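There's a structure below that I have some questions on.
Only one protein chain is missing; all other protein chains are in place.
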Amino acid sequence: MSLTPEQLAEIEAQRATPRPTLRAVSEGMEARLYKAHPLLDHGLVRVIDYMGDDAAIVQAARVSYGAGTKHVSNDEGLIRYLMRHWHSTPFEMCEVKLHVKLPVFVARQWIRHRTANVNEYSARYSILDREFYIPEPSQLAAQSTVNNQGRGEVLSGEESARVLEMLKRDAATSYDHYEEMLSQAQPDGTPQQGLARELARMNLPMNIYTQWYWKVDLHNLFHFLRLRADAHAQYEIRVYAEEICRIVADWVPLAYKAFEDYRLGGETLSGRAVAVLKRRLQGEVVSQEDSGMSKGEWREFVEVWG
Amino acid sequence: MSLTPEQLAEIEAQRATPRPTLRAVSEGMEARLYKAHPLLDHGLVRVIDYMGDDAAIVQAARVSYGAGTKHVSNDEGLIRYLMRHWHSTPFEMCEVKLHVKLPVFVARQWIRHRTANVNEYSARYSILDREFYIPEPSQLAAQSTVNNQGRGEVLSGEESARVLEMLKRDAATSYDHYEEMLSQAQPDGTPQQGLARELARMNLPMNIYTQWYWKVDLHNLFHFLRLRADAHAQYEIRVYAEEICRIVADWVPLAYKAFEDYRLGGETLSGRAVAVLKRRLQGEVVSQEDSGMSKGEWREFVEVWG
Amino acid sequence: MSLTPEQLAEIEAQRATPRPTLRAVSEGMEARLYKAHPLLDHGLVRVIDYMGDDAAIVQAARVSYGAGTKHVSNDEGLIRYLMRHWHSTPFEMCEVKLHVKLPVFVARQWIRHRTANVNEYSARYSILDREFYIPEPSQLAAQSTVNNQGRGEVLSGEESARVLEMLKRDAATSYDHYEEMLSQAQPDGTPQQGLARELARMNLPMNIYTQWYWKVDLHNLFHFLRLRADAHAQYEIRVYAEEICRIVADWVPLAYKAFEDYRLGGETLSGRAVAVLKRRLQGEVVSQEDSGMSKGEWREFVEVWG
Partner (left out) sequence: MSLTPEQLAEIEAQRATPRPTLRAVSEGMEARLYKAHPLLDHGLVRVIDYMGDDAAIVQAARVSYGAGTKHVSNDEGLIRYLMRHWHSTPFEMCEVKLHVKLPVFVARQWIRHRTANVNEYSARYSILDREFYIPEPSQLAAQSTVNNQGRGEVLSGEESARVLEMLKRDAATSYDHYEEMLSQAQPDGTPQQGLARELARMNLPMNIYTQWYWKVDLHNLFHFLRLRADAHAQYEIRVYAEEICRIVADWVPLAYKAFEDYRLGGETLSGRAVAVLKRRLQGEVVSQEDSGMSKGEWREFVEVWG
C-alpha cells in the first residue's frame, strides 16, 4: 500500500490544525486520525471520525440503569458487567467511521454485516485504479482437507510460482482490456466511442481493490470483529479485523479488554457440553459416545478442553 | 422543565474545558453541546455528541461518485443533488446523540422509528420522578371532525378546567400510590416489604416523563423529522421535532436547507395528480369526477394546488 | 383473557376453509393458526401467518455452503452445526407473524427489540378497552435485595391486598375519567365537546392492555427468546416468551431443539472462566481471589459450576 503524494499531503493538512471541542475526546484515537495503516499489498484502514469513549458507555449505562448501577463501583467493573450480561445498548452509543481500501472479494464478505453505513467508490461513475491483490507466497495454501472453507498446507514453491504467474497475468490482461474498452481511441489511435464505465468494469477480476467509508457503532463492530478476527476467518479479511482490534483498543481500552476476555477469548458451551464438563469436574471420564455430542461437535470440544 | 442544581453544575462543568480534536467540528453544535432546550412543561432536548458536518457529507459523496461529482461545482449544489436524487448514504455519515426527556405516550410514538440507538431510563432499576405532562389549556382540543387522528377546536374554558383537574388529580393519586407501594413503611410507619419497582411502575399514567439517550444518523433523523415536524403529527411530538430541526440547522446548515426545500416544503404527486396538473397547465379545468382521484385524494390535492 | 363472540367466530371462520398451497407447510403451525393462547389475565398470543420450516433452513444453508454441507449427513446435524457456529442467515429465512395482546409496560420492553415489524393498535385513532393487568397475588413480590432489577419474596397477604386494591381503584378511576374526557356529554347529560383521543389516552396507566401484530424472522426471534425466556427476565414478559417457545417448538422442531441446547441451556464463559475451569479439571482448587474475577462475576460463576 502506498498513498499518493496528494493523499499524504491531505492527511498532513487534516492533522495540522486541531480545533477545540466540548465533546468526549479519546486521545488514542486522536493519535490515529486520518493516518493510513497499510494492509496486504495495496490495502489500508484509517480512522476518519469517531464518537464517544469508555466514559460514554458508562454514562449511557448509568442513564438506563440509574441507581441500579451504583453498586458497581468503577467503570471497568461496570463495562465488564454489561459485556457479561449482553447489555448491548450502551456500546451502541459509540460510533466510528473508517476509510478502508480492500480487494473486492474481501468487500463482498464484509458487506454481509448489514448494520453499518457504507459509501463505496463507484465504478459506474469513476475508473478503478490498476491495483490488484497478489498474495504473498506464504499465503498461497491448498484447500484444507478437514475444513470445507479453509486452507491447509502452503503450496510448494513451484506450484506457488505458477499460481502467482496466472493471477498477475490475468489481472494485467483484464485491466489492459478494461482501459481499451473505455478508451475513445483504439490502440493505434483510431477514434472509437468508448464503452460505458458501468459495463467495462465487469471485466475486472475480484482481486482488484475498491475502497469505502464504513461507519458502525461499537456493538456491531464487536460483532464483526468476533467473527472476522477469529482464527477461522479468511486471512485476507482477518488482517483488517486485527488492525481494527488495535484501533479499538486505543479508542475504548476498557471496552476492548472486556470484549477480548468475554468474546475473543471466551467460549460458548451447549447444554450438552456443560453437562460433560460437570461430569469431568466430578472426576468422571466421558467419551464421545457417552457425551450426547456428534463426532464433529466432540472434536471441537476436545480441541478446547482436552 | 427545570434542571436540578446538580444537573446545571454538570452542564457547566462539561462546557468548561474544551479539548483539542482533529475531527470535523461544527461550530453550531459546539455552541449547543450539553445545554438543555426546555420543551412542554418538564421536557428537554440536548445534544450530547455529534459526528460530522456538511463537509463530511460532501466528502462521502465524492468518495462514492468520484470524478462523477466534479461537475457539481460547489458543496451546496452537490448536497441538493444528493437530496433530490434520494442518495441517502452520504447523509448516513453524520451522527448525533441527544438526551431527551419526554412523556411516555410521546416516547411510544418516537420509538416506532427503529433505526436508532436508545438507552432509556429503566423503571425496573430506578424510581421515576413525580413529573407529569399537563397540557396548556390552549392545547386541550376536541377530536377533529374531519380527521380520525387529529384535534379540532380548543375546548371551552369550563370543559378544559374539568379535564385539567382530572389529569392532575389522577397523576397525583397514581404517584402517591406508586410511592406507597414501593415504600418499606406504611403511611403510619408500620414496616412493610415494599413492592418490586418493576411491578409498582405499572400504576403510573402515560403522561409521566421518562428520558433517554437517542443516537441516530442524519438520513434517518431527516426521515423522523419529515414525519414528526409535519403539521399532521401530534403537537406533543412535533415540538420536539421542531426543536431538533433548529439543532440540525445549526449543525449541517446546507443539508438542512436542502431537506427543508425538498422534504418539508416539497410535495409528492401520484401519477394521477401529475396528469391533472399537466392538463391544468394546458388551461383545462379538471373536476374530481374527471381526475381519477377519490374524494379524499382530491380534497388533499386541492388543499395544495387550489 | 376472553375473546369476544365476534372474535371467536372470526377465528372459526379463518380455520374453516383450508386452501391448497405449494409452499412449505408446517403441520405444527397449521394446528395453531389463529387460535388464541391466553396469557396473564387479559393477554394472548396467536399465530397469524408463518413462512418456512426446518427444511427451509436446511435448504438455505445448502445454497450458501453448497458441496461444503454434504458431509453433514442429516438435517438435524446440519442445523446444530449452524447454531453452534453462529451461522445466522439460514434461520433468517423463516418468518412468523403473531397477534399479541399485552400490557403497555410489557410492550415497552418488547419494542426494544428493533429488528421486527410492528402494527400496534393506535389510541390516536381508536378508543382502548377497559382492560388492565392486575397481577395474581402470587406474583406480587418485594424488590429483590440482591438484584437491582428483580423480585424477591412474595408479599404478605395483607400488603398484597393493599397493593391490589390500589391498582384496581386507580385503573378504574383513570378509565372512568378517560371516558368522561372523551364523551360528548357530561355525566349529567349536558353536552360538551369531548377531548381528542390522542390527548385523553395520556391519563391511562401502563397496565392497560394494548395489542399488535408482530412479525419477525426466526434468528431475531431466537435472540428475543434467549433474553426474554431467561429466568432473569420480568415474569410478565417471560410468560409470553415461554408461550412463543412452545409455538416455535411446533413450527421448527429441529431448530428449536438446537436453540434449546446451545442458547437456553448453554453457557458463555469468559477467557478468565475458561482458565479457571481448566485449572479445576487439573484438580486444582481455585478461589475468587485467585481467579482474576470480580466478586460479582465469581458469584455468578459458582452458581453454575459449584
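Per-chain numbering from 1; labels A, B and C assigned in written order.
By our rule, a residue touches a chain if its C-beta (ideal position, glycine included) is under 8 Å from a C-beta of that chain, and two chains touch if they have at least 3 such contacts.
Only a predicted model underlies this, so the values are computations on that prediction, with no experimental measurement involved.
**Student:** So one chain is hidden, and I want to know which residue out of B:20, B:157 or B:266 touches that hidden chain in the complete assembly.
**Tutor:** Hidden-chain contact among the options goes to B:266.
**Student:** Of the residues listed, A:13, A:166 or A:302, which one is in contact with the missing chain?
**Tutor:** Residue touching the chain left out of view: A:166.
**Student:** For chain B, which positions touch the chain that isn't shown here?
**Tutor:** 65, 67-69, 71-72, 77, 80-81, 84, 86, 89, 112, 148-149, 227, 260-262, 264-274, 277-278, 280-281, 294, 296-297, 300, 304-306
**Student:** Name, in rising order, the residues on chain C that touch the hidden chain in the full complex.
**Tutor:** Residues of chain C in contact with the hidden chain: 14-15, 17-25, 30, 33-34, 49-52, 56, 60-61, 63-69, 89-90, 92-93, 95, 97, 99, 117-122, 124-127, 211-213, 215, 217.
**Student:** By the contact criterion defined above, which parts of chain A meet the unshown chain? Give residue numbers in ascending order.
**Tutor:** On the chain A side, contact with the omitted chain comes from 103-105, 108, 111-112, 114-115, 118, 120, 122, 124-125, 133, 135, 139-144, 148-153, 155-156, 159, 163, 166-167, 170, 173-174, 177, 180-182, 192-199, 201-207, 234.
To be clear about the criterion, only the chains that are shown with their structure count from here on.
**Student:** Tell me whether chain A and chain B, two copies of the same sequence, contact each other through the same residue numbers or different ones, using over half shared as the line for same.
**Tutor:** Because over half of the interface numbers appear in both copies, chain B and chain A meet with the same residues.
**Student:** Approximately how many whole Å separate the CA-defined centres of chain B and chain C?
**Tutor:** Once rounded, the distance between the two centres reads 28 Å.
**Student:** Which whole number of Å gives the spacing of the CA centres of chain A and chain C?
**Tutor:** Their C-alpha centroids are separated by 34 Å.
**Student:** Among the residues of chain C, which are close enough to touch at least two other chains?
**Tutor:** 112, 148-149
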